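Notes follow the structure.
Excluded from the complex is one protein chain; the other protein chains are retained at their positions.
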Amino acid sequence: MADIVATPKSQSHGDHYDVDYLNDGSLLSWLTTVDHKKLGVMYLWSILFMFFLGGVFALLVRLELMNPGQTIMTAEQYNKAFTLHGAIMVFLVIIPSIPAALGNFALPLMLGAKDVAFPRLNLLSFWIYVTGAIIATVAMVTGGVDTGWTFYTPYSTTTDGPVALMTFAAFVLGFSSILTGVNFVATVHKLRAPGMGWFKMPLFVWGIYATAIIQVLATPVLAITLLLLIFERLFGVGVFDPKLGGDPVLFQHFFWFYSHPAVYIMILPGMAIISEVIPTMSQKVFFGYKATAFSSVAIAIVSFVVWGHHMFTSGQSQLAGAIFSFLTFLVGIPSAIKVFNWITTMYKGSISLAAPMLYALMFLILFGIGGLTGIFLGTMSVDIHLHDTYFVVAHFHYVMMGSTLIAFLAGLHFWWPKMFGRMYNERAAQIAAFFVFIGFNATFLPQFLLGSRGMPRRYYDYLPEFTFLHQVSTVGSWLLGLGFVIMAGYLFASLRKKMDAPSNPWHARTLDWQTSSPPITHNFHEIPVLKQGPYDYFKPFEPSVEGYHE
Amino acid sequence: MSEHAHSSGARVYVLTLVALLILTGITVGASYINFGSASANIIIAIAIATVKVSLVALFFMHLRHDNPLNAIIFISSLIFLGIFLAFPLIDIQSRDKIIPNGLRVREQVAAPKQAAPAAPAPAAPVHH
Partner (left out) sequence: MSSESYGHAAEHAFRQHHFVNSEQQFDTSKLGMWLFLATEILMFGGLFVGFGLMQANYPEAWVAGHHHLDRIMGSINTVFLLCSSFTMVMAVHASSTNQKSKTVLNLLATLAFAGGFMVIKYFEYSHKFHEGILPGRYFSYAGGGPPEQAMFFGFYFAMTGIHGVHVLIGMILIAWLTIRAQRGEFSSAYYTPVDLIGLYWHLVDLIWIYLFPLLYLVS
């Protein structure tokens, strides 16, 4: 594959020559921009807003669960609250978060490219996301949905409410994800700077690439699943309804064929960020680069053959269950390889405990817990007891929030100076990180106990003996929320300062840090020719970009 | 712009079309013949269709002369589709047929086209 084109001289457009991207063009021009950095920032604000919305639903759910029986809402309202919390967080926050916000911003910079492969497609992806968000909001305010974010049939095909609208919103959002995936695969193959072979790419790129493969292959199946669900509601086709001869387990096969790889769409970019933050903050070459790079692709591939572990108790055959269980164990192996490599990378490094690193360390702990509990659940015999209990809820919050979201925060704090040209207040960041960590564990650690003692998930009411742990969990959610409020405070405060961030505050070696903070619109005056590897901390730094200064 | 991938002249396209039309004729003809079991007919039909798809992909879509990455993408999508078909099929074929007391086997009952179930169904889901 002759993808590396050795043509360093590029065209420069006079009017954008030296202006940083934030100050280039009117506010209105952002709505039609094809600049990947601006699109990344717009995704970022949208996602943070959706996170706030999903978080409010979470706090309401936890508040209701403070006591058995009714606390602040009826059972029907509760069903809607947790459904909307899940649907918003999965489709509008976690799946797009790292690829669309941080990936869009950083990927071309890290590759030494001037933009992604298809900038106009990128713009389309963003507006499709916004459209999906609007449709979902309409569904929320016109009655909401109470099926759980998994939309299991036959309840979802027969219950009242704007189910078709909500699933159509997810259908639309899926296309945003698909087009982003298409864009990123093409970008990684075709737009790497001269000298950047596959094994000179930063590991963040490998992670985003593996994620993009999943986005391209898996999301279309979600599209057809949701379409069939809508058909069933509109026409009573009966594919998934046993009263009409259909098979509800078939819906689950369809749904989880996407939704399992989807959780790897969530975690792979998170791992990709950790693979950047750790070597940078340890000022040390990455240990096991190739193994880690391959493990990203391995996770992507194996993620497609394990979906039945969500269906052990659904009526799936025992043979299928056993096959899926075995394959689920396999997917833990590349993840473990990464954890060992991260830890070994830190060994004898010169560790900085700045905010990105705090979140990266948190990731190691929380992903350790989340990943291992995934193996417990993947063991069919154990899952029979734990399925649909709070153990599952705890597990997926440890991986989706404790790992992916924490990694997103690591990346946000890592790239914040690059994106906005300002540093946030480090002390405030440490305080917020403290509350996030304590609050997160206080919220979700008790849920492992609740689940293993029999507390079912999605239940509005519960037995009195579960009260104490529920209350600990609810108070934990307040601490977690406090952490985020503090974070919003110092991040927004930083934006009111003038742009004083250095180009390379973390002394990193990748190409993104060799641009100005923030970068000019076209990223580079000339396409750089790569001189050193991304983690060559054992050598003195030789910048690949002309005119680089710290 | 280079001409590297576009050496398939008009002749190749005409030959491909002829082959496709002939194969279409064969597959339609084969559908009138009973090859034994129902699955034999399906397999033959799918096999012929696969040949046709290969011809379109290789010649009309230029995969023969293109960057191999494009072919890899195409084949990969088919492989993953195969996985999506295979696992649920294994599930469905290996499910136990449990007939609790009092229920009748589905095949023996001619259910009317609308909702009434063939057997006393468990309580309908509560919904609003």
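The chains carry the letters A and B, assigned in the order they are written, with residues numbered from 1 in each.
In the analysis below, a residue touches a chain if its C-beta (ideal position, glycine included) is under 8 Å from a C-beta of that chain, and two chains touch if they have at least 3 such contacts.
As the structure is a computational prediction, the values presented were derived from the model and not from experiment.
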Item checked: Hidden-chain contact residue, picked from the options A:K190, A:R458, A:K497 or A:H525 -> A:K190
Next item on the list: Write down which of A:A81, A:L244, A:V302 or A:M419 is the residue touching the left-out chain.
Entry: A:L244
Check: If the hidden chain were put back, which of A:L65, A:A106, A:M196 or A:V216 would touch it?
Finding: A:V216
Item checked: Residue among A:G25, A:P119 or A:G315 touching the omitted chain -> A:P119
Note to self: List every residue of subunit B that touches the chain not included in the displayed model.
What the structure shows: 1-3, 6, 8-10, 13-14, 16-17, 20-21, 24, 27-28, 30-32, 34, 38, 41-42, 45-46, 48-49, 52-53, 56-57, 59-61, 66-67, 69-70, 73-74, 76-78, 80-81, 84-85, 88-89, 92-93, 110-114
Check: Hey, which subunit A residues sit against the chain that's not shown?
Finding: 5, 7, 10-11, 13, 108, 113-119, 121, 178, 181-183, 185-186, 189-191, 216-221, 223-225, 227-228, 231-232, 235-239, 244-247, 250, 254, 522, 527
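One rule holds in what follows: only the chains that are shown with their structure count from here on.
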Item checked: subunit A - residues contacting subunit B, complex -> 1, 76, 154-155, 158-161, 189, 217, 221, 242-245, 247, 249-250, 253, 257, 304-305, 307-308, 315-320, 323-324
Check: Along subunit B, where are the residues that touch subunit A in the complex?
Finding: 67-69, 76-77, 80, 83-84, 87-88, 90-96, 111, 115, 117, 121, 125, 127-128
